[in-house]
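With one protein chain withheld, the remaining protein chains of the complex are depicted in position.
Right, subunit A next:
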Amino acid sequence: MKWDEFFVTGEPMIYAAMVSIVLVSIAIPAGLTYFKKWGYLWNNWLTTVDHKKIGIMYIIAALLMLFRGGVDALLMRAQTAIPENGLLDGQHYNEIFTTHGIIMILFMAMPFIIGLMNVVVPLQIGARDVAFPRLNAISFWLFFFGAMLLNISFVIGGSPDAGWSAYFPLASLEFSPTVGNNYYSLALQIAGIGTLMTGINFLVTILKMRAPGMKLMKMPMFTWSILITSVIIIFAFPVLTVALALMMLDRQFGTQFFAMQNGGMDMLWANLFWVWGHPEVYIVILPAFGIYSEIIATFARKNLYGYKSMVYSMIAISLLSFLVWVHHFYTMGHGVMVNSVFSITTMAIAIPTGVKIFNWLFTLRRGKISFTTPMLYALAFIPIFTIGGVTGVMLAMASADYQYHNTMFLVAHFHYVLIPGTVFGVIAGFHYWFPKVFGFKLNERLGKWAFWFITISFNVTFFPLFILGLNGMTRRMYTYSASTGYGPLNMLSMVGAVGLTIGFILLVYNIYWSTRYEPREVTGDPWDARSLEWSTPSPLPEYNFAITPAVDELDAFWFAKKTNKSLFEGEYEPIHMPNNSGLPFIMGIAFFFFGFFMVFSWWIPAVVAGLVILGTMAYRTFEQDHGHYISVEEIERTENALRGENS
């Protein structure tokens, strides 16, 4: 490593990024000092083990990363809007589409979903926190510092540039000699360990901590979707862990796992990547299915149609998701038998997915539908996702896939799956659960404006890509000549991207506006909803439920409201809660430095940082921490303040 290669140089945009990073890193500590908020930040956020606060931090991080990934996307659209454009050079374009993919999937979609499940799942099952609160904080900080590690690659050393799937041999040291793909293997590894622990945490939480009487088949559908997602995380992420470790060994320690000679096999990387990668798609989509199920049932004022078939189709999807990965590389030279088998398994996934679509439609049938902002996203999801699904079946046919493999058709397809399937889902969930966490709704008028901008612009951006792909435009090409005729549709797509930007700005502006002007909400149940989280006061007390609810049916809260029954019988008792801890944050920082030193192969500092990590683990092993109790008087005081004297 030569020092003149340490900082990325020669690009005005990168200098601008450096300046803004420096300014932000001065402004934040300065602001904290000026407003005397260091203690508040440390005590309330950095050391918290409260699932609600961890959830909020995940969602803030996800919104920031949405901004970063969105700027990447705008730059790509701007570069390809006109033929022979010189806005970005080839290398810069490669780095941008690579980081756009990594950030949007791993550092935007994942934390947004994990954030929502953190906030909602314990509330939906009547629990006071997750099973392992301390581990939950570690998960967050590993995700956060993994994301930061990837983000600094842009200005220090250079970003990964071999695509978000980092195929070998392109991603090998021979063909990608910069440290960019070292960042890939290490940042994803650190964040991935965090995600894996989240999966374990929520599996145990849902299996062990449900309120008395809540049988598995009486859980809200969102909790079901998270249970299944956790299982997929637990079994898919270890494959990524191994693949990334082998990648690191290949690039930095001279092994030959993915080499083209000496018994290595370059295509094994693609194979392992997609053994994780396809289930990963369902990790980000199933929770959104759960969110839609909650929202559609709430705003159609009906119970979810076909509850059991919803559960069984999710289980079927989770098993099938491990059987289809080869469809990502049909054209790599497999025999007819291999491609046929994986075509059939892939098309089979359309069956349980179709069952779910029909269940939502039947839930809507004859419902008293109220068109709130979250409901609009849920309704828009159904037709748009169906286009994504149908083009997915087209791509699943191996022989036809040879025609549009690696073209913009594929790019359009997966955006038609992931944007309605995940992004609309998390935005809908964000609007839906926002009043639970903060005690006021997001403004409906602004929310609907943002919705229409996002939905219409989404189609304007991505529908042209289907046609461009069928006309032969391949993905990841940074420019093209005017004679190809790709210009006009790319320009149309750029127009859509601008519209999407306006939509997201409106969405963020709505958060600001509503914080200042939206009337505060006192009932705790602003949508007249069905599941347990709405039986708590908003904003929530630390302990969620003063008395553990007793449940005997699905949508118990709804029926309790209808029959004027109380879910909370009994007296207040002291509540046992976990203590805050700074250890997860320190561990995250140690992991960040460990990763950074490893990226540059600075072994001695890396060993030191590694020892710090082991030290934090050893400290935890011998730490005595029995949590604390909240006294009955304090519970009474809090409950009276939150619910008013009359209840």
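One rule holds in what follows: a contact is a pair of C-beta atoms (placed from the backbone, for glycine too) under 8 Å apart; a residue touches a chain by one contact, two chains touch by 3 or more; residues count from 1.
Assume contacts and distances are computed from a predicted model.
For the omitted chain of this complex, the UniProt record lists the protein as "Quinol oxidase subunit 4", which is one of "Ferredoxin", "Quinol oxidase subunit 4", "4-hydroxybenzoyl-CoA reductase subunit beta" or "ABC transporter permease". From the set A:319, A:344 or A:508, the residue in touch with the chain omitted from the display is A:319, counting the whole complex. Only one of A:46, A:338 or A:522 touches the absent chain when the whole complex is considered: A:338.
Touching the chain that is not shown, out of A:19, A:207 or A:245: A:207 (per the contact rule at the top). Contact with the chain that does not appear here is found for just one residue of A:67, A:235 or A:572, A:235. Of the residues in subunit A, those that touch the hidden partner chain are 207, 231, 235-236, 239, 265, 267-268, 271-272, 275, 319, 322-323, 325-326, 333-338, 341-342.
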